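Here the complex is missing one protein chain, while the rest keep their positions.
When the chains are written out, they are named A and B in that same order, and each has its own residue count from 1.
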Amino acid sequence: MLYLLLLFVLPFYVILSVAFGRLDPIFQSPVLVWNPLRWDTSILSFTISNITHTDGIYHAAFIRTFLYVAISMVLCLLIGYPFAYFLARHAGRAKGLFLALFFAPFWFSYMLRMLAWIGLLQDQGYVNRTLQDVGLIGAPYPFLAGKSWVLILGLVYGYVPYMVLPLYAGLDRIPNSQLEGARDLGASPARTFFRVTLPQTRQAILAGLIIAGLPMFGDYFTQQLLANTVGTKMIGNFIVDSLDVPIFVPRGASLILVLIALLVVPIMYYLRSTARAARARPA
Amino acid sequence: MHPVHPKALDPRGVSRREFLRRAAMAGVAVPTAAAILAACSSGAQEESGGGSPSGSSGANQFGTGGVGGAAYPLARLDAPVTWNIPDDNQPIESGLQPEQGATLKYLNWPYYLSPAIVRAFEEKYAKYDVTVEKTIFPDMAGGVNTLRASPDEFDVMFGVQIYVLGQLIAGGLLSPINHDYIPNLANNVWPSIQSPFYDQESRYTVPFAIWNTGVMWRNDKVSTDIAGLANPYDVFWEDAPKDKTALLNNSRDSLGMAMFRAGVTDVNTGDPATIDQAKSDIAEVVSATNARFHHTDYTDVPDGKTWLHQSWSGNVGSAFYFLPEGDTAPTISYYWPGSTDGIPGNVDNDTIVLVRNSKAPVLAHLFIDFVLDARNAVTNYTTYSGYQAPMTSINPDELVGNKVVPEHLASTIVTEEQFGAGYRELELAPDVSAMWESAYQEIQAGV
Partner (left out) sequence: MSARTATVAAGGGLRGRRLRDLMTNPWARPRFLWVVGIAYVVWTLLPVATAALFSFNSTRSISIWSGFSLRWYVTDPNESVLNDPDLRHAVVQSLKLATGAVLVAVPIGLAFALALDKWRGRGSGSSNFTMMFSFITPELILAVSLFLLFLNPFKFIGLGTPSQLLGLGLLAIPYAVIIVRSRLLSLGVQLEEAAMDLGASPLQALRRVTLPLLGPAIFASAAIIFAFTLDDFVMVKQLAKTGADQTVAMAIYGAARTAPSPAVNAIGTLMLLASTVVIVLAYLVYRRSARRSGARFAADREALPV
């Protein structure tokens, strides 16, 4: 607990003191201000106004990030649910094998997976060469030149396992007897799915959306590796770029504060629902 | 004069371009006195202060000379700075023995100092059991931050650009140099930069590489005759290929190029209108071409990932390290717009500095001296980094003839005359720097 206090709670306060602090006159590097009474909120208001006004620096990036994450979350769900369903209900004897294969990306380096895609999507990569060979395109398509959809697919690829995990757990929990019962009562497979399976996995879907979606807000490296242009920059990029320039570190800190403020609702929802679920389970 | 006959440049022979190695040996010569004098005079530039309202000399506790605007003097060509050597930061004494069993840690750009040279240094001083450890920074800002974050960790830093020197010296991060350990500075380096305006008497720095900032492109993909344009910079605004264009990823080079195109020669200006105009111009390029901001042109252009790239001339040379042996890169072209009449262009040099609180200062000095060795500098230039070294042993006028540099890339060579006449990126006052950085961040935000 002490560990958490020192390394988790205290750093939050550090972020506050940097965001509300001053700048050293010689080197323009951030000076922390601990006393809340002497906090300077000008940087935070600068940041917020740049987010809310349409020609603000961060406005486009915020909207874009939310858009990317939302689309990615939906795609993760659409891809993850059928696979989780398969895993939970159909893999049968191969279940262990498929589970293992599913878990594999968790412990494969995210970087290596992105590197793989870079190799495949480059101008001379297999994707372009295959497309050219079958005649779909004439010249190599610049996949890595700042395409939003490539970035979104990259995010999906990276985080879909986080979606499958809770879905799988939720689907697996549904006892066969319930589904058989529904069948016995004359429901078609579709109705069974919609009326029995899906509602019970609602909690799992939300959990999956949160567990897969939240990390995406802090992602900056996927953008840097797969897109890396001005038009695709996300909040994470601005935070990280701000740290590079000493005078902008307070801006970066205030961006983090805003991000936390925005994410606190889904975070609290997740924490409450898991706590509730834990209490509801028999000890 | 005799071309110096080499022993092998390096027994391990990292040279991947046989003809260049042969040619480098043949290209060793001494520049004429006229060239030296021409470089020294450098009177052709107009210079103004770095946007400081007071404009007074920055004499204060850190150094004398320069212009005001910051807590430390800002060096200008017509206002050179002599940095103070405070009592608590004296250079080490002469004649000391190298440290035993030390790990020498240096900071550097990627692909900037040949590993073969580093290994040769370790071997030369093997009896002192020295190990050399490298830490890479991705760009100048990253390098400064790394140094700042861990001021007691490193010993030497390469590739330090002039416009960050003031804050490093005033910040107490650097240690003055004892030149008794670095005879190669006086012996081998261009006399014109031995006591440069930004560090008179070379108290804290020695020069490392020189370059000019121009345009690199794939001549099989871009058909414009860039060298023939009245204003070569226009290619970024008029003919730049979509998704295949890139600019350098720092505020000074990118905004500076827009300023040069507009005919502004003072790229150290603090005039908000100028900066704003440059920002809009670059934003225009970005929105038209989806330009990326990068300095990996040395792989991106040969790979075809980028067809038109704002580049440092040395990166053209770096590209050769990644090409197959014997490849003369006929599809890659480079041009320095400053070569065109009436068009301003940037030339610059960077430095090697000694970090304060180094745990192995003698070895650090010896390392710097080793890198400034004529043969080592030439090796680094021709076989690895591609950045020209301001060595008296390299005659820029003979590099093409001796096949060190392919003729179609002759624009990468910086002659002493060009070096004197080009426009430099100098240190800015903090409020001016903030303006530049904000403008750059706004470009990055697509605003």
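Note that a residue touches a chain if its C-beta (ideal position, glycine included) is under 8 Å from a C-beta of that chain, and two chains touch if they have at least 3 such contacts.
Keep in mind it's a predicted model, so treat the numbers as computed, not measured.
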item: Residue of A:70, A:131 or A:169 in touch with the missing chain, whole complex considered; value: A:169
item: Touching residues (missing chain, whole complex) on subunit B; value: 12, 14, 105, 110-111, 115, 133-136, 138, 146, 149-150, 153-154, 296, 298-299, 322
item: Subunit A, residues in touch with the chain not shown (by the definition above); value: 1, 3-5, 7-12, 14-15, 18, 32, 78-79, 81-83, 85-87, 89-91, 98, 100-120, 122, 124-126, 157, 160-161, 165-166, 169-170, 172-173, 179-180, 182-183, 188-194, 197, 204, 207-208, 210-211, 214-215, 217-221, 224-225, 236, 239-240, 243, 249, 252-253, 256, 259-260, 263, 267, 270-271, 274-275, 277-278, 281, 283
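Keep this in mind: only the chains that are shown with their structure count from here on.
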item: Subunit B-facing residues of subunit A, complex; value: 25-29, 55-58, 60-61, 122-124, 140, 142, 144-146, 228-231, 233, 238, 241, 243-248
item: For the subunit B and subunit A complex, residues of the former touching the latter; value: 70-72, 139, 141-142, 145, 148, 167, 170-171, 243-244, 286, 290-294, 303-305, 430, 433-434, 437, 441-447
